[in-house]
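Let me begin by presenting the structure, written as structure tokens, before commenting on it.
Every protein chain of the complex appears in place save one, which is left out.
For reference, chains read A and B in written order, and residue numbers begin at 1 within each chain.
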Amino acid sequence: MTTIVLKDVTKSFKDHPIINGVNLTIEGNACTALVGPSGCGKSTLLRLICGLEEPTTGEIYVDGSCVNRLPPVARGIAMVFQSYALYPHMTVFDNMAFALKIAGCSKTDIARRVQHAAKTLKVDHLLDRTPKQLSGGQRQRVAIGRAIVRHPKAFLFDEPLSNLDAALRLQMRYELARLKAELNTTMVYVTHDQGEAMTLADTIVIMREGAIEQQGTPLELYRSPKNLFVASFIGSPTMNFLHAIIVAWQDDQHLNIRLRSGETLVVQVPYEALKWKESLLEEGSELTVGIRPENLTEASSRRKQAGTHLKGRVSLVENLGHEAYVYVSLPVGEHVKVRLTGNCNYAIGRDISLFLRSEDCHIFDSNGEAMRGLKEIPLC
Amino acid sequence: MNSTALVLRRGLRRLAFYCFCVMIASLCLFPFYWAVVSSFKGGTEIFATDLIPRCLTWQNYFTIFQDTTFGYAFVNSVIVSFSTVSIALLVATLASFALARIPFRGRKRVLCAILSVTMFPQVAILSGMFELIRVLDLYNQRSALILSYMTMTVPFTTWTLTSFMREVPKELEEAAIIDGAGSFTILTKIFFPIVSPALVTTGLLAFIAAWNEFLFALTFTLTDKARTVPVAIAMLSGASQHELPWGNIMAASVLVTLPLVALVMIFQRRIISGLTAGAIKG
Partner (left out) sequence: MQQHSSLSKTAWLFMTPCLLVLFVVAAWPLLRTFMLSLTNARLEDITHAQWIGSANFRDLFVDAEWWGAVTNTLLFAAFSVPCEAILGLMIALVLHKTFKGRGLLRAAVLVPWAIPTIVSARMWGWMLHDVYGIINELLVRLGAIAAPLPWTASPTLSFVTIVLVDVWKTTPFMALLLLAGLQALPQDCFEAALVDGVSRKRIFFRITMPLLRPTLIIALIFRTLDALRVFDLVYILSSGDSNTETMSIYARRHFVDYANVGYGSAAAVCLFFVVALVTVFYINMGRRNILGDA
């Protein structure tokens, strides 16, 4: 049970800041995913944790003790590289045994630990091969095996699946999930693929420009993104955003807003909690309404539903068979994506009426900050 | 009609291309071929200019080995070249690892200094080196040559190996650091095996350079016992300047060149990669 704590960590390369003051607690026996667009500093953060880089300021604690001055090996942390970084001149066995040999383990101990790790990863029949003779998936397993044999306090993964093709990536994702359950240690996982993070991680940390935007469980991030950036990063296809303005406060819980297309809707917003940024809550202030593609439905012509309807025209259909992503252009120049299941026969150019419920709407103020989460509201 | 003309034209162009290739190859190889042919001609036969010799004789080869001069020179060349290459590689491997993989202050300056040493003319250090050799009492000894050959081989091998070492992916080094390896272990257990083909290449190039060196060998040796092959060949002479023993010279030339030509044929690709590794990124 190893906790990793980062306290006010910054890192700059030649006056070029990469990490701008990160405070983060990585819980033990859980998988934490660091996600963000490329260049957001997530890999640098990982390298700071394992000791390949030193923080410019701030401290890193592993199990309560500061490891800033410790070399990587003394931190007891193992890392799996994106390119696997297998030693090309060594056999699989030697690759996995290298760290143990350096640590001075006995031969029998090394053999036992390597065998055990190889069995766990189902590469025990490949021990005599060299990395060149392995497939991508096998290399990946060996790279993980090299980390496992050391019995580290924590595993760090730097985009471990990005070098695999799509089919293999799904399989390895499943394997990693299994491994995670089996090993039951602290894992930190860097990826730019939100889907990977959603399926593997217990906690997701979203980063942008060297700072943490939001940290939480996958569902928390999905339901209550703190701001527009997180909202647009989590979920696939990405959330739709519509412009709106405040019409009036109905009471201290309900807000009347009007979309650009003219429709009005009443959304639940706790006024008291937001009182401090009063200026953004005045009548006429701009808002952004976020609605996920899966929360939009085609309005039934037969029965009248209570809620807001958006009228538009189908501009593009991505048909996946079991479902379709329909791109709808609204008359005011905005576009929305809709995820529709069932009969997916939508002709391009056809008029369509979409139905949205106000409780599914994410509301962001003009600074892009969320005004409420969806957590409080029961999902159907 | 049109298509046959096209085919004909293409064929002609191809023929011209192959003729050009054959021309290049024969221009490159003919002098060596002629040396081989001449070396097998005895007596006055050598003055005949037939492209294919009528009768072959080993006489020239016997002659150069009857005299101990050439044998000594050959042994000297082998010893000097091998020692030079081993020392240079040892020193250069250590240095190039640091230069290629460890970021430290002054790295660029050290690289510049090393490159400039490969470029300056050997004559410029001739008198300083001569004095050094005299002071160390190495004059007319093989060690004098090994010492002076360091001037060219050490900077060259360091420079070339540095560019080879740079190509090793950074992740391998980092994986080793995480596995707990120190700098020396990383060098010996990870880098050394990975760049060993490059070591062979670089060593080969350094060997050829040492084997062919002339100025230092000429200046720092005096007697047959210390001379290397190039000097021995330069010194082979007959009764007068105009009566050089061409048959013997050609036989010696062939013997000296044969190992190099063999190396070139076997390690063709590697030599090219080595020649260019140092230069392209310079």
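Everything that follows uses one rule, which is that contacts are C-beta pairs under 8 Å (C-beta built on N, C-alpha and C of every residue); 3 or more make two chains touch, one makes a residue touch a chain.
All values reported here derive from a predicted model rather than from experimental measurement.
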Contact residue for the chain not shown (choose from B:Q66, B:S196 or B:T276): B:T276
On subunit B, residues whose C-beta touches the chain left out of the figure: 17-18, 20-21, 24-25, 27-29, 31-32, 34-35, 38, 46-47, 49, 90-92, 94-95, 97-99, 102-105, 107, 110, 113-114, 116-117, 119-132, 134-135, 147-148, 150-151, 154-155, 158, 183, 187, 208, 211-212, 214-215, 218-219, 229-231, 233-234, 246, 249-250, 253, 256-257, 260-261, 263-265, 268, 271-272, 275-276, 279-280, 282
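FYI, only the chains that are shown with their structure count from here on.
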In the complex, subunit A residues that touch subunit B: 50-52, 71-73, 77-79, 81-89, 98-99, 102-103, 146, 150
Interface residues, subunit B side, partner subunit A - complex: 169, 171-172, 174-181, 185, 189-190, 193-194
